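One structure is given below, represented as structure tokens, and several questions about it will come after.
The complex appears here without one of its protein chains, the remainder shown in place.
This part shows chain A:
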Amino acid sequence: MSDSKYFQTTKKGEIHELKEELLSQREDKKKEAVKKVIAAMTVGKDVSMLFTHVLNCMQTHNLELKKLVYLYVMNYAKNHPDRAILAVNTFQKDASDPNPLIRALAVRTMGCIRVDNITEHLCEPLRHALKDQDPYVRKTAAVCVAKLYDVNPELVENQGFLNILNDLLGDSNPMVVANAVASLTEIDEVSKKEVFRIHSGNLNKLLAALNECTEWGQVFILNSLCKYTPRDSQEAENVCERVAPRLQHANSAVVLSAVKVLMKYMNSINNNDVIRLFCKKMAPPLVTLLSKEPEIQFLGLRNINLIVQKRPEILQYEMKVFFCKYNDPIYVKMEKLEIMIMLANEKNIEEVLLEFKEYATEIDVEFVRKAVRAIGRCAIKIDRASERCIQVLLDLIQTKVNYVVQEAIIVIKDIFRKYPNKYEGIIATLCANLESLDEPEAKASMIWIIGEYAERIDNAHELLNSFLEGFKDENSQVQLQLLTSIVKLFLKRPKDAQQMVQTVLNLSTQESDNPDLRDRGFVYWRLLSTDFEAAKAVVLSEKPLITDTTSHLDESLLNELILNISTLASVYHKPPETFVTKLKGLNKRGLRNKEEEDEDEPDYVDDDNMNNQQQGGQQQQQQQYQQQQQGGYQQQQQPKSGNLIDLDLSDLGGALPNTNNNNMYSPQQQQQQQFNGNPNDISFLGGGGGVEVQAPVNKVVVFGGDRSQAIQISGAFTRFQGRINLEMNLLNTSQQAMSKFKIQFYQNSFGISPADQILSCGAIEVGQSTDVTIPISCNGQISNPLNPVIDMAMMVLPSQERFYFKMNFPLLCLLTETGRLDRESYLSMWKSIPESNERSVEIQVRLPHVDVDSILRRLNSKNIFEIVRKKAPNQEISFLSCKTESSVYVLVELAFNISTNTCRCSSKTTSPDIMPLFEHNLNLLINNQI
């Protein structure tokens, strides 16, 4: 008999039958019935109506039945908080049961019921349980504190549970210690105060527990050791000594946490011999990670990447273990490749190149490309290997496999940059492959090579001319490059290119919509027509050297990540704060409640949202892919000579800002980052599957509202994911189709202007409307005095007709996501601003009752961040900070008076002009009128 039979009750009257069974006198019957209820719950059926009946089965001595009931209660109490209170009596009784199993079970379950009115009743049993004589109960209770903190932090603090928890660090039982550590770590992460501090007093207790607790407990303790900075070299050495045996643990999480502790404490050790000894100990366990499951391999590799950057000596002789197996998952292969490049040196390059060459014939296109690129990167990294690398690349070009050839040409371009005048002999071979190029980057690379070495390629003008024929259909990257290369050719061999340069300048300046291309065209034109020699000096100037920095993290970030080995931060190679803010937030509780309300809605996701999400994801994936394609060579500091013209190099993958995470498979990453900056964004409330959506925008009609004009314009300024946009809707009320639109802003008080004056929308047929998003930049001229109204003009291009209108710009859109100050900086800034800049106004709160939490949540959503709040009788004082796009900080102190429904707003800022407007907006925001 198996449990699957419980799933087979689909007949009518099932609920009624279950009720009968639950009321039965026989325990085995009841047990069967509860199992059926849970089975129904498992498949997602609504069995909440049986709540009271199941609850009645709770009072039993049968532990199995009790456990089943508890399981049910845990999941359903949320929907029936009023009824869950019925269970409290039994919980309390069970919490003092003679059987430790039952005591622990009761405390555990009560902690899992996330209902406020249960938490009050939980305090007493929990206090007893924390001091229970049985360690099993104590360790359960230790965790329960963290659960309670998640629901009601004030309660935990007021009841002094945090102190008890800290006392448990000295418990005689290692498991209790481990759980206390786990609990404290979690509370510390979300709490504003420092609740968990390692000092020399409890350090030894933790080290003692480390040897005896379970593997998971070891991970908790090891991670917590990283909070402590040793006093001197000797102490650091002692800790390392005691942690090192953990490297021999079968659990890879333990191993990596131990590595983290060693990496941190090694910084404090003076004795190089000792450091070398620990480095030597770390290598074998790291290598062993690579013989585990692919998931573990991947996570290990991401961390090894950091470790190799920090201390390359650890794995310098282990190159072979990173060789890719044919059937490794792609995500593992990519990471291995990255580390192979890092470990490559003059001694092993021969071996490494053979491997890369092997990979370049594999089936997976993405991997093959990366392998080809890896060869190029090795050439740039290791001077003496460049010749060998070129040879391998030429071999690969001989395979005539389309994407291999294109990728090879892209990297050869970079090798040319690094070693000028060394390998030009191979240009002929490259030129032989011109026809097969169809990717913009490869084409652009080839064109760059032709232009750069025009004087040595006899038929350079013919080659470039062949590209010129299809100029209009080319990608802008290719167009830009072609323009520059033809100009170079002209400067070097004026006779051959006279005609061509004229054509390309015409095409670029007159027939192109692309402002970059036009601008560059004009610059060249003017330069060439003014002074030929000057043009030569500028365009053909010496180029700065490039180095391979693709995989190198910024020193300070690397050091920070090393301290966070084995966390998400170390996997994504992003600063740890990125991940903490996800939960940390002032209004965490409030949000949580809201979220739960939302979740009461049916369990499905809005399809539209899901699709959006996916599209977004794909786009980003593409973006990221492109980034990856850009290679990521960083130019060395550019000399400030007139080298601007040769900016084409950046188009070619020269100076792309290095993001360091080119290889991560996380389409949402970018979204992630933006999201984190804005923790209280509306998307937090979205019920569905973690999908971020922009709040609906209320566009206001700003022009042609009575339809008497040819066009009706409505719009609104928004701020979403750190960017300011003007969301517009254009309705064609004229008698003919409209096609091109241009928008202009007149000089205004905020210095804002459209990032691109030409709107990115197609033609609008008669009677049709279209939505268009206009990205706004805010570094234009600022006009005084302050006026929130912005004059604008919309021009419809074919008819050259202009429409003038005004829009109000909401100041709040200017507030950035990074305006949060910490306490110290807030205080020091407050002090540094002169008294004369201080203002104070009274704001009347016209809401039924003052709910400070929800008001602050609204402020937070507009990037006005609370730093700290003080409570006084009848008064709550909140200190907030925000920052405008022009980096003006506004510091605000809001004193809410609950009894008089008022709020006194005192503020200080370096730029007091904006304050009246700011206060006006604040008033609206507090009264929920925005």
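Operating definition for what follows: a contact is a pair of C-beta atoms (placed from the backbone, for glycine too) under 8 Å apart; a residue touches a chain by one contact, two chains touch by 3 or more; residues count from 1.
Operating definition for what follows: contacts and distances are computed from a predicted model.
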item: Listed names "WD repeat domain 5B", "MHD domain-containing protein", "Guanine nucleotide-binding protein subunit gamma" or "Sodium/hydrogen exchanger", with the criterion being the UniProt name of the chain not displayed; value: "MHD domain-containing protein"
item: Of A:18, A:33, A:146 or A:903, the residue in touch with the unshown chain; value: A:146
item: Which residue of A:20, A:46, A:64 or A:124 touches the chain not shown here; value: A:64
item: Sole residue of A:274, A:287, A:468 or A:558 that reaches the chain not shown, by the stated touch rule; value: A:287
item: Of A:51, A:298, A:524 or A:918, the one touching the omitted chain in the full complex; value: A:298
item: Residues of chain A in contact with the chain not shown; value: 1-4, 6-7, 27-28, 35, 38-39, 42, 44, 62-65, 67-68, 71, 75, 78, 99-101, 108, 111-112, 114, 134-136, 139-140, 143-144, 146-147, 150, 173-175, 179, 182, 186, 189-190, 212, 214-216, 219-220, 223, 245, 248-253, 255-257, 284-285, 287-288, 291, 293-296, 298-300, 320-321, 323, 325-327, 329-331, 355, 358, 361-364, 399, 401, 404, 566-569, 571-572, 576, 579-580, 582-583, 592, 595-596, 599, 603-605, 610, 613-614, 665-666, 668-669, 671-672, 675, 683-684, 687-692
